[in-house]
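Note that this complex is displayed minus one protein chain, with the remaining chains in position.
To keep things simple, chains are lettered A, B and C as they appear, and every chain counts its residues starting from 1.
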Amino acid sequence: MAGGQAGTPETRPDTVCRIGEVAFKNPVVMASGTFGFGREYGSFYDLGRLGGISGKGLTLHPRPGNPGIRVYETASGMLNSVGLENPGIPAFLEQECPFWETLGTVRIVNLGGGTVQEYAEGARLIDADARIREREGRRAVDLIELNISCPNVKAGGIAYGIRTEAAREVVREVRGATILPLMVKLSPGAEDLVGMAQMCEEEGADAVSLINTVPGMKIDVRRRRSVFDNLYAGLSGPAVKPIALRMVHQVCRNVNLPVVGMGGISSAEDVLEFIMAGAEAVQVGTYNFVNVQAGAELAAGIERFMVAEGIRSLSEIRGIL
Amino acid sequence: MAGGQAGTPETRPDTVCRIGEVAFKNPVVMASGTFGFGREYGSFYDLGRLGGISGKGLTLHPRPGNPGIRVYETASGMLNSVGLENPGIPAFLEQECPFWETLGTVRIVNLGGGTVQEYAEGARLIDADARIREREGRRAVDLIELNISCPNVKAGGIAYGIRTEAAREVVREVRGATILPLMVKLSPGAEDLVGMAQMCEEEGADAVSLINTVPGMKIDVRRRRSVFDNLYAGLSGPAVKPIALRMVHQVCRNVNLPVVGMGGISSAEDVLEFIMAGAEAVQVGTYNFVNVQAGAELAAGIERFMVAEGIRSLSEIRGIL
Amino acid sequence: MAIVISNRRTAEGIYVMHAEGRFEARPGQFFMVRGWGGYPLLSRPLSVYDQDETGVKFLYKAAGEGTALLSRLRPGDDVALLGPLGNGFPLAQAQGRVALVGGGIGIAPLYYAARHLERADLYLGFSEEAYEEREFRALGHPVEINLGGIVLDTVDFDAYDTVWVCGPEPMLRAAQIKSGLSSGRADVYLSLENRMACGVGACLVCSVGSPGGRRKACVDGPVFRAGEVVLA
Partner (left out) sequence: MAIVISNRRTAEGIYVMHAEGRFEARPGQFFMVRGWGGYPLLSRPLSVYDQDETGVKFLYKAAGEGTALLSRLRPGDDVALLGPLGNGFPLAQAQGRVALVGGGIGIAPLYYAARHLERADLYLGFSEEAYEEREFRALGHPVEINLGGIVLDTVDFDAYDTVWVCGPEPMLRAAQIKSGLSSGRADVYLSLENRMACGVGACLVCSVGSPGGRRKACVDGPVFRAGEVVLA
């Protein structure tokens, strides 16, 4: 077991979480887009202390992302408009996967796309790469997280994640394109969030994660225009936590899939709230910017809480509400 | 004109806003549920300086509201679970309307209900009272704000404001029950917010207002239960502002009705953002708890901004985005 | 806006702040206090611990984020005060033998209350360490200090005409039960500490059940007759 944590082996509480065959040593997963591919934070603590890492969102082809201002601080939150800047899946497989092979934590590829075909082809590339490595006894990717919040190029930019039937097509195609475990990341802007999650279950997803950022806006009243070239941007951070927790609770009550909850988590107590709401594990995004040690400290904090409250396994409190 | 504001008559910018025949001297309206019926704040400043007041939400019959804890502070926001505690419409008409008759500001009744019939009957009572007063040359109510976020008793507690067709019934019945101008207050939880607003336009509403509080949750991890007896509660305050502004912008782009925007407003600049997003006027809720002078200060701050920026009328900047 | 005159630590995590201004608070009233800008969002209700011509004093515990920020204010800093608010203790009814019972930081409003009474027996309970004991004793009333026990148990309600209780919720509930069981004449009042937002009666988040309908802790209270409120 990874060192550096409190408690003797016998007293150490059981923090393992599972999505199908994939076991996370603890529920703390770093959220896509906030943790690069892990290298940057690897100099601050041992990434092996994390439950998992979801890498920066990838698309088939490289993308430059959005022009203009990309971040704006709001009350206890931030708006971002990175716009899926990424090196493309082939570059990821070549440049980052060798590093990912060395990580002692669950490795999640966050997959985006502008068309159903692009999504599916991206999934096939990742799948093919995984098979090759598998044959060589190596592994770099444990799970695909499908980000359906991407704007649908063909539907004029409306995100796939809004309408269940638009999203179904993406989930079905990607499900068919890979044998890797599949988690679908839901947007809080979904018209029917619970229906969306149920659709994922129907289509054979192994888990759902939520919430992605909440669409928000900031106007510069002096310039009389949006701060962001892209008009709207995505809100994250503590401001959204009450909303995220409620959504996670609603979804957990209505699907039989493991749910990975996120949105504004910035303390071990916050993590436990999501677990009590029914989440199998959580993701931590914006809090990394507040505290570079976020991952290690949350993982340790959860154990401390469990010891203090006499909780031997997270399953004792999961979904208690 | 109301005194106490800056600028000579000639230089004073035009801040008048309109919903049909109803003219607000400025865009600052106090939000329902945060301002009682105005009496409490009337001892801190002249309520005549406000654009308007939306009173505490009323239902046909008195309601005790929710048991248990009713407020919980979150990061830059608050969750409330008041649950429509109110004295009932008859008591309001008798006890508060004489006071409202004396107010030099737009007076809005916020109307709730658990069944379509209850809503409609409430509207009829208010309408009948207004007609009687009218005959006597008096007026206490200028506008009805229909709160469709109330839980639908018959549908097992799901709010009317989620599904457009459930809300349509309420809007139609209430529209038919009164000749008073009608504004419909939308919930951010609506499955299709823009469709909801368009429905209001179709059904003959004079305006829409948004956003009501965002459903949220808080778990007490030590007690392993929700802080609120009612499980979920409503999030308001600065935390939700980016979301509210985006929603107001989306609705303004897609309906031809005047829109009254709200959610987290706590400065004159915030008000101007909503106006630039297309709002005719705004409402201010939670900020009253931060600053008892909120209404007077925002009204003055808007004028100052307009003078500084050379804006002679709000119509110059309304919907500029 | 008021100016902080002094803000001293009087025990572990317990502070006394003196803020400048001429107020006319009655015992048992409170202020909504704010020593910061927009964050945290809500102001914090604090009882009047004492008041004189120079200003008002608060005795408070650094419990969470807001009160921790208050504890960092230094002389000369601004602090926003809204008040005095609430009904306060029913001074006129404090006849006969009077007991004031405080648990922990709940002793705060009792000092100023005791200053207004000719004679009152003070029962002050603390879980570990007593604070402001000297100040209370200097008032000249009999003071009984209880450490680590249940202060209510040391008070014989039947021996009093008037009992005012202020402390944590379990203590208020216990006092309510005790007053119901008591065969005596004691008129028992509780000072509630409901969570508040507006503090002025406009938002109803502090509402408390009572036989005669809901009451607002911020304007109809915070002091209620024990039989008058339904505690959660």
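Keep in mind that, in the parts below, a contact is a pair of C-beta atoms (placed from the backbone, for glycine too) under 8 Å apart; a residue touches a chain by one contact, two chains touch by 3 or more.
Here the structure is a predicted model, which means the values were calculated and not measured.
Asker: Pick from A:16, A:82, A:194 or A:317: which residue touches the chain that isn't shown?
Answerer: A:82
Asker: Among A:65, A:157, A:176 or A:204, which residue is in contact with the omitted chain in the full complex?
Answerer: From the options A:65, A:157, A:176 or A:204, the contact with the absent chain belongs to A:65.
Asker: Among A:166, A:292 or A:317, single out the residue that touches the unshown chain.
Answerer: A:292
Asker: Extract the touching residues of chain A with respect to the undisplayed chain.
Answerer: Looking at chain A, the ones touching the missing chain are residues 33-36, 40-41, 56, 64-65, 67-73, 76-78, 80, 82, 85, 237-238, 266, 286, 288-290, 292.
Asker: Going by the touch rule given at the top, which residues of chain B touch the chain that is not shown?
Answerer: 75-76
FYI, only the chains that are shown with their structure count from here on.
Asker: Which chain has its C-alpha centre closest to the mean of all protein C-alpha atoms shown?
Answerer: Most central by this criterion: B.
Asker: Averaging only over C-alpha atoms, locate the centres of chain A and chain C and give their separation in whole Å.
Answerer: 47
Asker: Where in chain C do residues touch two or more other chains at once?
Answerer: 38-39
Asker: Do you know which chain A residues sit against two or more other chains?
Answerer: 75-76, in rising order.
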